[in-house]
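So that we are looking at the same thing, I have put the structure below in structure tokens.
Here the complex is missing a single protein chain, while all its other protein chains stay put.
For chain A:
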Amino acid sequence: MKGILSSIVDGKGFDIALVALPLTFLVTLSGLPLIYNVLMSFQQVDLFSLGTFWRPFVGLKNYAELFAQPETWPIFANTAIFVVSSIVGQFLIGFGLALFFWTNFPGASWLRGLFLVSWVMPGLVVGAIWNWILSGDFGVLNFLLRESGLTNGNIFWRSDPNYSLWGVIVANIWFGTSFNMILLSVGLSAIPSDLYEAAELDGANAWQRFRTITLPMMRSSIGALMALGLIFTLQQFDLFAAITNGGPNNSSNVAQYWAWELSFRQYDFAKGATVSVIMIVFVILASIVYVRSTRHEVRR
């Protein structure tokens, strides 16, 4: 007993205790639900069997039923459009801003930091603000588009099935651009400046310097950011809840919102779990890419 105690105070026991406790907590509240999720996707779960552990197994029935539903493929297609457009938009605007602020004039780093307020705001507040900006008749975005001559009439961002998903995408691009910009700035500042000086002496113009030095040197940052972007956009839930609720008629619904809707609106917990399992497989694949692209830098 004394041996164990002194090991906790002074030896390996101290380290093991410090790691074991949080890991137990994490496995209980994240790992077990993950496994339980897979289990539930093969079970028949309804409101009556919610409180019991033993439920009938139905094999792949949930999966078969899911893919027989007419809204399934459109929702997965929406998810792909949402993820790709959000990542591309956030990345391009974020990279442009990062390159601009990289020129390092006085005040650049402070102003650049200010952009990150979008990222620390609660998602639901961001959703509420954009809900109002995107509003059809009185929204300020429609006013600006009309006045600048880009559109003739009002776009009903939230209620027109052709635009509802894009309304959420616009809000999400705003939400995530600053995070992209900050991480890309870190990558840019790590490039040694003598590379550029040498290239300039050799007569390379700005575009050639960007293509032959900046892009290759940023490859690992960009890779990590793409994987992180995929993970973050698949986590986005609050904007859908605040702007369109997935509607009208599922035109702006995506898998991560639909999974919640199936469980908590339609009380079809088995289907909700089934959609979750499919999406989590994608997330884990993306995170393996992310971990691999960042890990070897530390090891050096």
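Throughout what follows, a residue touches a chain if its C-beta (ideal position, glycine included) is under 8 Å from a C-beta of that chain, and two chains touch if they have at least 3 such contacts; residues count from 1.
FYI, contacts and distances are computed from a predicted model.
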Omitted chain, identified by the protein name its UniProt record gives, among "Ribose ABC transport system, permease protein RbsC", "Peptide ABC transporter substrate-binding protein", "Acyl-CoA dehydrogenase family protein" or "C-type cytochrome biogenesis protein CcmF": "Ribose ABC transport system, permease protein RbsC"
Given A:Phe42, A:Phe91 or A:Trp130, the one touching the chain that is not displayed: A:Trp130
Positions on chain A where the hidden chain makes contact: 9-11, 14-15, 17-19, 21-23, 25-26, 28-34, 36-37, 40, 45, 50-53, 97, 100-101, 103, 105-108, 110-111, 113-118, 120-126, 128-133, 135, 137-138, 140, 143, 147, 174, 177-178, 182-183, 186-187, 221, 224, 228, 231, 234-235, 237-238, 241-242, 256-257, 259-260, 263-264, 269, 272-273, 275-276, 279-280, 283-284, 286-287, 290-291, 294, 297-298
